[in-house]
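Data first, discussion second: the structure below is written as structure tokens.
Now for subunit A:
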Amino acid sequence: MPINYFLILSAFLFCAGAYGVLARRNSVLVLMSVELMLNAVNINLIAFSAQAQDVAGQVFALFVITIAAAEVGIGLAIVLLIYRNLRSPDLDRVEQLKG
Partner candidate 1 sequence: MDWFDDWALTLAVFTPLVGMAIVLLIPRAEEAAIKVVALLTSLVTLAIGVGILVDFDFGNTAKMQFQVDKEWIPVINARYHLGIDGISLPLLILTMVIVPLCIIYSLDHFPEPHNPKAFLALILLLEVGMIGTFVALDLVLFFIFFEVVLLPMFFMIGVWGGPNREYASIKFFLFTLFGSALMLVSFLALYFLSKRSTFDISTLASFEGAGITRGTQVLLFAGLFLGFAIKVPMFPFHTWLPDAHTEAPTVGSVLLAAVLLKLGTYGFIRIALPILPEGAQVWAPWIGLLSVIGIIYGALCCLAQRDMKRLIAFSSVAHMGFVMLGIATLTDFGVNAAVFGMVAHGLITGMLFFLAGSIQHRYHTREMSRLGGLLVSAPKMGWILGFCAMASLGLPGLAGFWGEFPAVLSAFEPSRLANGILGNTASTLWTFRTFMVVAAIGTVLAAGYLLWMYQRVGMGTPKPEFEDAHIHDVHRPEWVAWTPLLLGIVVFGLFPNLIFSITNDAASSITRAFSG
Partner candidate 2 sequence: MGTPYFDYHALAPVIVLAAVALLALVVDFVWKDGGRRAVPQIAGIGLLLALIPVFTLAADGETRSMFGGAFVVDNYALAFAGFFLIVGYVAVLMSYDYIDEGDYYRGEYYVLLVTSVLGMVVLASARDLITIFVAIETVTLPTFVLAGWRKHDTRSNEAAIKYFIIGVLSSAVMLYGMSLIFGLSNSTLLSEIGSVASGDNPALFAVAIFLTLAGFAFKVSAVPFHFWAPDTYQGAPLPVTAFLSVASKAAGFVAMLSVVALGFFASPNSWQPVIWILAAASIVVGNLAALRQTDVVRMLAYSSVAQGGFILVPLAVSGDNDAARAGFQGVLVYILIYAAMNMGAFACVIANARRTRSTEIQSFSGLGRSNPAMAVVFTVFLFSLAGIPPFAGWFAKFVMFRAVLDAGTTAAVVLGVLAAVFSVVAFFYYGTVIRRMWFHAPVDLGDTGSPQVPGALVAAMAITTTVVVVIGVYPQLFAKIGDLAFRAT
């Protein structure tokens, strides 16, 4: 399979994730969209890794997955805080700080 297929898939996933980040009001959904973007990266890495017969890409992907998990953990913690304080998971409620 040509590598381009994977690249296009990953680009599509990346964009979808980006759209989700921008369009979703609910912070949990935003977090998930970010995950989507990171997975797009993983697809890239693995596809390249397979093409080049180089295991480094897969190692990279593993790290990405691990760190993504940590990120989500922290993200959810922050969302939880906001939810506790504002009684809402919506990001547009976070509007206090501006010049």
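On the choice of candidates, all candidates are chains of the complex that A comes from, given by their letters.
Note that contacts are C-beta pairs under 8 Å (C-beta built on N, C-alpha and C of every residue); 3 or more make two chains touch, one makes a residue touch a chain; residues count from 1.
Treat the numbers as computed from the prediction; the structure is a model and nothing was measured.
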Options 1 or 2 - which one, within this complex, touches subunit A: 2
Candidate 2-facing residues of subunit A, complex: 3, 7, 10, 14, 17-18, 21, 27, 30, 34, 37-38, 40-41, 44-45, 47-49, 51-52, 54, 56-57, 59-60, 63-64, 67, 70-71, 74-75, 77-79, 81-82, 85-86, 91, 94-99
